[in-house]
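See below for the structure under consideration.
Rest of the complex left out; these chains stay put.
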Amino acid sequence: MSVHSDASRSMGESMDKKVAIFIGVMIAIIAVLCLMFSMGWLEVTPTKYIDTSVNDGVYDDTGLTDQFQWTKNIMIWFMLMMVAFLMLFIKKFEWGVCLAVLLSAAGSYIAYVAIQEFFFGAVWDETLMIRAVICAITIVIGIGVFLGTCKMWHYLLVGVLFAPFYSLLEWCLLGNISIFGGAATDPGGSMLVHMCAAYFGLGVAMTLRNKKAFDEPMYTTTHSVSFVWLASLVLWVLWPAFVTSLLPSSEVTWGTITCYMSGLGSIISAYIVCMLAQGKVNPLTYTYALLAGPVAIGAALLAVGPWGALAIGIVAGAISALCFTYLQPWFCSKLGILDIMGVHNLHGMAGWTGALITCVLVGSAANLGFAVLTVVITMVGGAIAGVIMRLTMGKEQEICTDEPDFIRNDAPGMEGA
Amino acid sequence: MSVHSDASRSMGESMDKKVAIFIGVMIAIIAVLCLMFSMGWLEVTPTKYIDTSVNDGVYDDTGLTDQFQWTKNIMIWFMLMMVAFLMLFIKKFEWGVCLAVLLSAAGSYIAYVAIQEFFFGAVWDETLMIRAVICAITIVIGIGVFLGTCKMWHYLLVGVLFAPFYSLLEWCLLGNISIFGGAATDPGGSMLVHMCAAYFGLGVAMTLRNKKAFDEPMYTTTHSVSFVWLASLVLWVLWPAFVTSLLPSSEVTWGTITCYMSGLGSIISAYIVCMLAQGKVNPLTYTYALLAGPVAIGAALLAVGPWGALAIGIVAGAISALCFTYLQPWFCSKLGILDIMGVHNLHGMAGWTGALITCVLVGSAANLGFAVLTVVITMVGGAIAGVIMRLTMGKEQEICTDEPDFIRNDAPGMEGA
């Protein structure tokens, strides 16, 4: 059973009905927010706040942008490494998480730049490096769904296999195709990164079908969870580097404003929902759900003002926290697999939230179509990767443990401390 | 008894006398340093070192400054999160510190930007975001005084209540009023941030009057203190982003030089004082006192050269370390409250040091007046917040513990590990 959820696992008919009601309530919340936006009760356009003419023509120079992009490139790599620590809460499975993150990042980065250079003819510059590390962080998030249920070298393999599907999805989302008469609106990666990660990971997990995860005790300690707090707080801080990384410089300030305001919204709403739902805060729900605002704002980044961003963050944080508590047991039971790190509750659900709200904000159903396309491409890709992994799995191994992969040097009598 | 101090708590007459002597010695040290500056034995003006004309006219462009400010905005947010880990040393009260930091930051940030936009008519830009996160980090420091003695939701409330008092103080310090014929000299926030945090926190604590903290054992572990080392070292590193964040770009290099040189001074002097005073280093004194130089240099940032900054750092580090060891027991006994995180020893005392030395450096008593004004505004504000918190406290709770707020998932037989 996932440590993310303490809810009952009695998955009878009544549970299905409750979850149906729950999903209905969530859709209603999103609908109310959309209504408020469409009625103009929450400002939609940031133009009244910012004099964009100030920055016009300033950033044409390649050199300046290069210096700026360099900093963001480093910061996104920093975030990638922090994702490892966000998933470090199972005491007996800490080092393996770090190694899995490194191997999947290396495999996907190298495969991605090879595809871009040799297939698409890309030139090596700051932009290519940023696009490559965004590809890498996406699979690093994605492995969270099945982390600890495969061989260590599989993470390197899955990184390589992920890159072509990501490249295809990126090509679709970056304006090369139209759906419902429009291109995707996703400057901050709600679909390209977050939904992609969640559904690729689910595609792998549903093919692997390792049910042992349900029965594996995933005990934490004070300090293993303190590392998660560290990662969550640093990820929250660095998030503007990620969502603004490929924007023209004149739009970066705006994207940073909306990113932080949405993040402040989910810091507050995730706390309130945790307390209302369970009376206490589950740290592994809260540290994840407080990032739901920045996930959801990705699509709406430049289509909303600061107070609208705050509202989106409040809604996304609440939805994510509710999903960890109520949806995950039912969802995992129905799929027959355990989403180990609760990736779908954060990246999947908040990604959907951002994609759908943006339909209202920009007045186009295109994002709905692209969101569905994202799910299709990534689940097919994940399933293919999962089949290859399953065929090379060899004999079964213990799950979510460092034991098969690492040498320890514990003091006598303190083994495993 | 605070874990910061191992000194005896026998608070008789002789103690009062000893503390009086101690305070006299500290004032004498500051006076000697001021004398050296005023006699020209330590260089005061940086002009002989740096050719400021080189940078003149370079940074007029809004765009470039925006890119630079963007990076600092992120770094100050990073520092804010590190303050949580600086206060994470009580093993049974780690996660709650993180949550309290997030809630107080969210409350103060949102309230501050609302005040600035709707009352002062501010425009949303990089500068507003930086000013808002500085407001937020100030209350995050300030809650250290009473951390763990109130309800978790109180931190959100205290953030909201703090914002108007901070906005008032900021208005006073940023040149809108004169005292003794001059404006405040405080480019790096010795008064605006550090003294404000310490005395607002003391104002709250003195109103709450929770004496249970004196009897609460605050045990640490190797790793809980290692998190504090991590936070202290990262805070030290990022400090120039904070003190230079609102400077014209041409003064940033100078502020960075003096910030780091003062920090190196307190790294050395805090170590020496710890060893002389107790024969061993108390890590919770040292990791705090090594930041005293950067705190104190805030006011003197641009009024001193690198070697003068080193001297200020040496003095501030020594004073802070001495206060943790000798002043805190007497100070807390007299006030009847325990300064849980020793905020006054670092931010209060080093803030005073910086404010007073700057009077000599710039030849004006204005900073003395503004320092007193800072204490008055913030203690009144803190007292008002404290009254509201006390009225809503409900039944008494355990202090400095995660137990009432968090769900745990420990292995059987390892509860609390």
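Quick notes
A and B are the chain letters, set down in written order, and residue numbers restart from 1 in every chain.
The rule is simple: contacts are C-beta pairs under 8 Å (C-beta built on N, C-alpha and C of every residue); 3 or more make two chains touch, one makes a residue touch a chain.
As the structure is a prediction and not an experimental result, all values here were calculated from the model.
Here 2 copies are displayed; the structure file describes the full homo-oligomeric complex as 3 copies.
The working rule: only the chains that are shown with their structure count from here on.
Distance between chain A and chain B, defined via averaged C-alpha coordinates, is recorded as 35 Å. On the side of chain A, the complex with chain B involves touching residues 3, 6, 46, 49-51, 54-55, 58-59, 64, 67-68, 71, 75, 91, 217-223, 225-226, 229-230, 233-234, 236-238, 240-241, 249-250, 252-253, 256-257, 260, 264, 267-268, 271, 278, 280-284, 286, 290, 306, 310. Here chain B touches chain A in the complex through residues 61-64, 66-67, 70-71, 73-74, 77-78, 80-81, 84-85, 88, 91-92, 94-95, 98-99, 102-103, 105-107, 109-110, 113, 123-126, 129, 152, 156, 221, 223-224, 227, 404-411, 414, 416-417, going by the rule given at the top.
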